[in-house]
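Here the complex is missing one protein chain, while the rest keep their positions.
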Amino acid sequence: MNDIKITPEIVKEHGLTEAEYDRIVSAMGREPNYTELGIYSVMWSEHCSYKSSRFHLKKLPTEAPWVICGPGENAGVIDIGDGQAVIFKMESHNHPSYIEPYQGAATGVGGILRDVFTMGARPVANMNALRFGEPSHPKTKHLLAGVVEGIGGYGNCVGVPTVGGETNFDPSYNGNILVNAMTVGLADKDKIFYSAAAGVGNPVVYVGSKTGRDGIHGATMASAEFTEDSEEKRPTVQVGDPFTEKLLIEACLELMATDAIIAIQDMGAAGLTSSSVEMASKGGVGFELNLDKVPQREANMTPYEMCLSESQERMLMVLKPGREEMAQAIFEKWELDFAVIGEITDTGKLTLTFGGDIVGDMPIASLVEDAPEYERPYTPTPTRPTADVPAVNDLNKAVMDMVGGPHLCSRRWIWEQYDHMVMGDTIGRPGGDAAVVRVHGTDKALAISTDVSPRYCFANPVEGGRQAVAETWRNITAVGGMPLAITNCLNFGNPERKDIMGQFVGCLEGMGEACRALDYPIVSGNVSLYNETNGSGILPTPAIGGVGILKNADARATINFKAEGDTILLIGETKDELGASLYQKQLLGEDSGMPPHVDLTIERRNGDFVRALIENGQVSTCHDLSDGGLIAGLADMAIAGSMGASVTLNDDQPLHVSLFSETQARYLISADDATAEDIRREAKDAGIPVTILGKTGGKCLNVNDGTIDIAMSDLTSAHRDWMPNFMKNAS
Amino acid sequence: MKSAVIVFPGSNCDRDMAVALTKITGNKPLMVWHQETDFDTVDFIALPGGFSYGDYLRCGAMSAKSNIMKEVIRRAEDGVPIFGVCNGFQVLTETGLLPGALMRNANLSFVCKDVKMTVANNDTMFTADYAEDEEILIPVAHHDGNYFADENTLDTLEGEGQVAFRYNEDINGAQRAIAGITNKRGNILGMMPHPERMIEPALGGSDGRKLFTSVMNRLS
Amino acid sequence: MKARIHVTLKNGVLDPQGKAIEHALSNMGFGGVDEARQGKFIELELSETDKDKAHENVDAMCRKLLANTVIENYSIELE
Partner (left out) sequence: MKARIHVTLKNGVLDPQGKAIEHALSNMGFGGVDEARQGKFIELELSETDKDKAHENVDAMCRKLLANTVIENYSIELE
């Protein structure tokens, strides 16, 4: 295969520009052969090199006293005290999931799990952030059904609970769905594993599944726009084997309990190539690999195929010399392949041999550091004029349509297909704000949430970026958690377009501001660009995954009303902020105006106040307000508590504003009368806006003495049934 | 009470079972790897949930042929109480220790949720602490929990009081809403729901505890 | 030698997958499907060259692992 002559067409097929090719030739001092070209092309792909995003990512805040390891490793690591660390990351599997929803989503889960356990963590929770096209699009049902089945199929089998996520529908995702998966793991702080290879002569070891011809060109595919004929690229789909992944987790953790491992890295996108290049590059060493030793699933595989294969459930390690036998025994016990495939050299090169010949010889530094970095030109998203958002005639119907519609209805149909309880520590199940998972064997718990409001990011990227970070912070706060750090998955269109790049830059600016103001750094993340079909891009979707800690898992809040006759309070002020709201988009079919403003000082002040109430046991019922505003939050709490509520809204604004405005930094809480009065006083003293809205109880959701009056039974069934009805007969 | 939890490749509720046994009986169970051929004498053997061998071919089929199951079968014959949950139940039917088979859920989807069920027979060593016809809330999490047996077998099961638990709603298409059954002798229980996941209020309830205390009381 | 094994559900055993196929086909507008049954198809590559021995062997595999004879039938073809 290496006899193939490199032509401009071949270079182009590999997704490289002429200028990039020239750069390769000068780095190598000669023309690359076919295998080498393949390796350069994946290493320099958008997916692996972050060539369009790196420049801007550098501006994000990544440090805090509790951060043990920020971006750059397989996942981020934070300290949660008592010698324990949390390791987490989020990653996209958008393109493969569109082509084959079950396997695409399944292997997405597999990949993100490996990123986390490769650092020494036992995975304890999975999350998923999903975006689909409009419900009426002919592919939506099929894709949603397949993706959910795939996420469940993998996560359930591996035995890691899938505890939450988010699900949105919008026409901009018709041809580019988003499947972002997040894994959270726990490790001992002094037992964290990194990927930097070291020690000339040390063995390089391959473990896990055999290598087949799966997903060759996957990384380059994830870096290219979709066109009509990409549905032809089908054989690149990889099939996941969660059973093998489960064995791999156990075997790796067992080996990690010894002192045999110097460095370890999963084989993700671009498989063997990117893992070995990254390990060597981080350690400043060379790798010599004998491809004959690579465990192979199929006959006659070429070096090119072996280097670029994206077969799943594989890891690469550097072991201390002399530990091979012990390590091999562990992997054999778990019935997994184990092979010493090479060793560390001092050449600074990646040298590949096959059948006795050298089939590749490339300077590691050039594969990584010489990768192009583009400061792509961009135009900031123009500021929108404010919008005047009118009232609708029938408020009862408006509430029913929203709460019982695609955007706000219950996601139970999804999470009931996920084992969200395995491992026995899920104490905050899906359906609430953040998911809550106990730190096994302690009184502590992790709070986890994924959020972003693409509508806002589209209307005003800076505000949208701030809001996405703030919303995870708020969701964690609403269960009583102290938010600690975030991961992200930045899903955007084609960065070569100035307006898209403007969205990217704007969102990052907003995210950075929010992280700084909330002491909530970014410790890991992933970028997915070119989410575009025939020139029409997705809404900018920087999904944020936040992690926080509850020191005492018993002091936490849930969204369900607990008792009839409790007082309902609103913390925070409601402003006239219906621009880019769900109300405007869903009921009026319009999208204009500025999204709600995120005032980070107020965000922090209100949140800290609410969290303290939960921590000291005054409040155990709390829900933050987001899409759909106050009435949506109130409906959630009433439905979850199986009881009604009666409230009065008289804040000098039109009722539709009070009901549906999406002003940020707001929480609804409920408590018995005496506690509620205490809280009201404390809030007043602290200068925090607080309103007593009304009482829980009854069989209806009642606003302003019957202006809105909906039977809870109707509201509950509308909320519960939209998705199962929609998904009936999906295939 | 000294117990053992059998661990197959792909078991994933083995730790949950061990935690429940430790919390309720006060003793840490012995964890026994599927390749073992023998293990210490114990009073109680649990086959945990999970996806042994990935649930490939048929759930529980490959585990049923493992070394350790020969020993488990021998001890079952000696009268040692054997308790299979979810995948463990599937293993028990695949070995023939319990009659019938567990097929794909009728709607083909995995289902994970709390389910109301009824204690159909509280006169077994596993259910004695429950009241007659007690309604309890226990989670399920399975893809293949659709219990099937031919009519004769079903009649026998019912006639002999071998149906231990019944779902109060149809969640997987199981014949006669069967959620759990015992063998004729009464020392083997297999059930799809996970009592080990319902042993403290923080997890959503404690209805699963009585299953373990029933066995404990019987053995003491 | 290659063994082709069909594992099908016995008569009278409910077949959730088959039922779901029937349902889905009719929802998709494919009429005229009176019944659907789903089984497994397993192919084994054998090193054995003697047909009788191979058959005996594969039959044992089916009885002991590949089929659950409580609910399933199997058939073997060798080529």
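First chain written, first letter: the chains are A, B and C, and each begins at residue 1.
The definition used in the following text is that contacts are C-beta pairs under 8 Å (C-beta built on N, C-alpha and C of every residue); 3 or more make two chains touch, one makes a residue touch a chain.
All of these numbers come straight from a predicted model, not from anything done at the bench.
Taking every chain of the complex into account, the chain not shown here touches A, B, C.
One of A:Val237, A:Val277 or A:Leu484 touches the chain omitted from the figure, and that residue is A:Val237. Among A:Val67, A:Ala85, A:Ile99 or A:Ala514, only A:Ile99 touches the chain that is left out of the view.
When the missing chain is restored to the complex, the residue among B:Tyr53, B:Phe89, B:Phe148 or B:Phe165 that touches it is B:Tyr53. Within the complete assembly, residues 53-54, 56-57, 61-62, 65-66 of chain B touch the chain that is not shown. By the touch criterion stated above, the residues of chain A touching the omitted chain are 99-100, 102-103, 209, 212-214, 234-235, 237-241, 243-244, 297-298, 311-312, 335, 731. Touching the omitted chain from chain C are residues 6-8, 18, 21, 24-25, 28, 30-48, 57, 60-61, 64-66.
We take it that only the chains that are shown with their structure count from here on.
Averaged Cα coordinates give chain B a centre that lies 28 Å from the centre of chain C. Centre-to-centre separation between chain A and chain C, using Cα means, comes to 41 Å.
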